[in-house]
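Note that one protein chain is taken out, while the other chains of the complex remain in position.
Should a chain be cited, it is by its letter among A and B, assigned in written order, with residues numbered from 1 in that chain.
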Amino acid sequence: MTEESRGFLERERFRELFDRLLVRGYQTIAPVVRDGTIVYAEVSGPEDLPRGLRDLQTPGSYRLEAEESGRFFAWANGPQALKPLLFAPREILWETRRESDGALSFSSSSPSPRPLAVIGIRACDLSALALSDRHFGKGPFPDPGYALRRRDLFLVAVDCSHLADTCFCVSTGDGPEAQSGFDLALGELDSGFLVRSGSEKGRELLRELSLPPPESSMEEALKIQGDRARSSQTRRLPSRNLQNALASRPDHPHWNNLAARCLSCGNCTSVCPTCFCFSEREEPALDGCSSLHLREWDSCFTAGHSYIHPAPLRGETRFRYRQWLTHKLDYWHDQYGRSGCVGCGRCISWCPVGIDFTEDLPLLLGEADGH
Amino acid sequence: MTMSGSARPEENSKTTPPKPRIAVLKLASCDGCQLAFLGLGDKLLELSGQAEIVHFAEAGPLGPLTGLDITFIEGSLSTREDHDMVLSVRKESRFLVTIGACATSGGIQALRNLASGPLLSSLYPSPEVIDFLDQSTPVASLVPVDLELWGCPVTGDQILLALRSLLFGALPPVQTDKVCLECKRRGIACVTVTKQIPCLGPVTLTGCGALCPSFDRGCYGCFGPAENPETSSLARSFSGLGLTPAEIARRFLFINSNAPAFREEGRRWQGGDPHE
Partner (left out) sequence: MDTNPHIPRAAIIRDRIQEAPTVFTLRLEPEGDTSVPFRFTPGQFNMVGVMGLGEVPLSIVSDPSDLDFFDHTVRIVGRVTGAMARMGPGDRVSIRGPFGNGWPMDATRGRDIVLVSGGLGCAPLVSVVNYVVRRREDFGALTVLHGVKNPRDLFWKERFSRLNGIGGTRVFLTSDTGGSGWEGAVGPVTNLIENISVTKKTTAKICGPEPMMIATVGKLLDQGLAEEDLWVSLERNMQCAAGFCGHCQLGEMFVCRSGPVFRYSEIKNRLGIRGL
């Protein structure tokens, strides 16, 4: 564990962080406003960030509106976590070529990503990253595309000060402040940022910025801000470990109630920062002499996900919803040592019909197990 | 059977087999799906090296419709002649593929299946000269179809992938995913969640690349119902977004009004909110 360095970065000097990252050869990705929401995209400086905006999220709805403080991070999150940057929504795994003598050859398609710096990562998404690392990094042959993109990341986290109505990271233990897994973390005040390092790389960059130490009043203000955010959060998951709590209730009638509302569209799994399922397919060239083997994000809400000849094992929506939630909250403990939910609330906001599983969970568990 | 029905390289064969014979036919339709073919450009030329396009009126060739390996049909069955042609071409084709909403579900012209009252006389001054069947129906209602490519129109990529697979002698994988998955893969923000726009994406087959949502519009359902389409839940949410029952019915009774999942949901809302 590297020693933590701290400094205060005035709002007017925010650009220097971008400049230092550029000097170090990073392509910088940060939140930008697009299509009425906030997504990660390449930026050149702070002017590209969603300054003076906040997000209003409710089940099935996401809106941005103006905000007074002029802060850069007065909002909670957008539909994307780090997932699309590391686990590409669509990528070529290998190409097969057939020679004129019929011999087959295979070449893997390795991405050669530029080192990426990501500014604005929230605590929930850092937890999700740690979970994805465990999934895609496991075994003697980790996922090659993920590993290559993961290698040269520089992660600048931001503590959440303005939580969305849909967040429940406090109850999952993942937020609102960034705890680990970052190179630098920012705590935003109206006057600027308290910057702290979380890695040797981060310490070096912080040294290059040569920032003054934060005043104790700033530390105090940040703490109050964090506490206020924490206590403002009303949505929550049961604090206890749900291992075997859902798996033991496969026939609970409330699964049918959920299925009656669910569209089985897979939006929840797509925005979930820890959902990792993908499908594979071939894309042959027209000349019939070569073919690409691709993978794409899949979802346990599709028929293809559980298909074995002659029909999907989970043909009905209630089985698909049950698989998703039971895996996320229950089986994940056995697979990766903790729940697969980090409390980001995206599955609630981005569900087109606004299903909020935190409302349904107590019903699935029996009232006594609820809030 | 003239096509090399093998996944082996053709070089293994002692003699060069004759090229597979392809036909592209048209019933009642707008020709948009044939245009998707023509729009392939260079790929179409490349295709002509691998297969013989024996009949494709829009492109020129008008060869006999016999001994066909792959037959693509655009358009819905609307006349007696359509029936006769499809029955005959089915017998002559190894693979029969429908392209587009018309051939696959009956198309937008199947809206007339739902009409009550004297439709013809309200549209044409001399309705007696028009001779067509009572209903506009999909090709599969008459003969077995090996592969259905949905879309209004189909895309060039859909045709290419299907063609390549059929030239290998195998059906391509059937697409069953919903538009929503494609929106998310492309990083398009949900138009329903951000702008409260009613969108058929959650019940519609992907294949268009989430075209409409990428232009800030809701999905129109061109590619027909996806697998496991939860139309009832979606229709209720449309009601919550402020659509009237008549407007909800029209969303479903549109390009693929004759596809059972859309037809039934649309009809449920035609007379008012079915939940009241």
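As a convention for this text, a contact is a pair of C-beta atoms (placed from the backbone, for glycine too) under 8 Å apart; a residue touches a chain by one contact, two chains touch by 3 or more.
The shown structure was predicted, so the numbers you read here are calculated from the model rather than taken from an experiment.
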* Asked: Of A:162, A:196 or A:314, which sits in contact with the chain we cannot see?
  -> A:314
* Of A:15, A:90, A:138 or A:207, the residue in touch with the unshown chain -> A:138
* **Touching the absent chain when the full complex is considered, from A:59, A:266, A:284 or A:343** => A:284
* Contact with the hidden chain (one of A:154, A:193 or A:276) -> A:276
* Interface residues of subunit A (partner: the chain not displayed) -> 93-94, 96, 98, 102-106, 108, 135-136, 138-141, 143-144, 247, 250, 276-282, 284, 288, 291, 295, 298, 300, 304-310, 313-316, 318-319, 322-323, 327, 331, 333-335
* **Hidden partner interface residues of subunit B, rising order** => 5-8, 12, 164-165, 168-173
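In this text, only the chains that are shown with their structure count from here on.
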* What is the distance in Å between the mean C-alpha positions of subunit A and subunit B? -> 37
* subunit B touches which residues of subunit A in the complex? -> 34-37, 39, 60-63, 79-80, 84, 89-90, 98, 100-102, 260-267, 270-271, 281, 283-288, 296-299, 302-304, 315-317, 349-354
* Residue ranges of subunit B in contact with subunit A within the complex -> 8-9, 11-12, 43, 46-47, 50, 160-161, 163-165, 167-168, 173, 176-178, 180-181, 184-190, 192-196, 199, 201-203, 216, 227-228, 230, 233-234, 236-237
